[in-house]
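Note that this complex is displayed minus one protein chain, with the remaining chains in position.
On to chain A.
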Amino acid sequence: METFLQQMLNGLVSGSIYALVALGYTMVYGILGLINFAHGELLMIGALVALQTISLLSSAVPGLHPAVLLLAGVATAVPVCMAVGYLIERIGYRRLRNAPRLAPLITAIGVSFLLQTLAMIIWGREFHVFPQLIDTAPMQPMAGVVVSPLQIFTIVVAFTLMGALMLLVNKTRLGRAMRATAENHRVAGLMGINANGVIAATFIIGSGLAALAGVLFASNYAIAHYAMGFTPGLKAFTAAVLGGIGNLPGAMVGGLVLGLVESFGAGYIEHLSFGFLNSSYQDIFAFMILGAVLIFRPSGLLGERVADRA
């Protein structure tokens, strides 16, 4: 039982991060029908920019409160990622909006590798230690279950952001314009909506969320490096598909479910496979889920049927 609760907690932490990234995938997909492969790299850029700011600031002004450092990190990472996200859309994808399906996909791969390479040039190949700005001292709310303030913080921040996004999409003018553009961007244009602006806004919002997810991810794993975006990006995509791509609540549910499955899977895989597989196989769960979802329910848990649109 203790293991169960512990794994559930770990799953919620990583799941809420996946959910944040998955929202970016699903928003862009909902509006453009495009899988933005480069989205995972925004998480990486967010983490590294925040790390850069934090280390510069803490060496310039020693003795600053960790919360100030963290806020400064976030305050630089989010705008930088938003700018990068906007540039990706403006330069890479906008011209290809009416191109054959393969073209934007290949561009997206190219952008993803370009961002990784640039990050490698700027920050080098080595793993950087991400400072523990939030208390990681474990607490024991009950016997056998360990939780740190950082983990609670991660879950709270992720859920707050998701709630804010839902409000934005469902209650504001911009949100209504986004939903209209997702429905049909030509008709939305006829209704006086600036579709290009809305699409850019979608990329910018998604990138901001990815930046925050990056900071949370790096804080939880205490590490940041140039290729760190790839795996969470892939998993977040899986989460988006799991929930039904294009569907915002779906991305959140998908992220959490994926996090939980992964965490339980890693905890119990040795028993399940009679000792043949160990926790180094944790990463294959996401892909197994992805395969299973695509076979049995391609529209995802909460999605409408979009898959067969050729």
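Structural remarks
Throughout what follows, a residue touches a chain if its C-beta (ideal position, glycine included) is under 8 Å from a C-beta of that chain, and two chains touch if they have at least 3 such contacts; residues count from 1.
The definition used in the following text is that contacts and distances are computed from a predicted model.
Between the names "Thiamine pyrophosphate-dependent enzyme", "Cytochrome d ubiquinol oxidase subunit I", "ABC transporter ATP-binding protein" or "Hydrogenase 4 subunit F", the one given in UniProt for the chain missing from this structure view is "ABC transporter ATP-binding protein". For the options A:60, A:137 or A:295, the residue in contact with the chain missing from this view is A:295. Within the set A:56, A:109 or A:142, the residue that contacts the chain not displayed is A:109.
When the full complex is taken into account, the listed residue touching the unshown chain is A:287, out of A:4, A:127 or A:287.
Interface note: of A:117, A:136, A:172 or A:194, the residue touching the hidden chain in the full complex is A:117. Considering the complete assembly, chain A touches the hidden chain via residues 33-35, 92, 95-107, 109-114, 116-118, 120-121, 230, 234, 237-238, 241, 275-278, 280-281, 283-284, 286-287, 290-291, 294-295, 298, 307-310.
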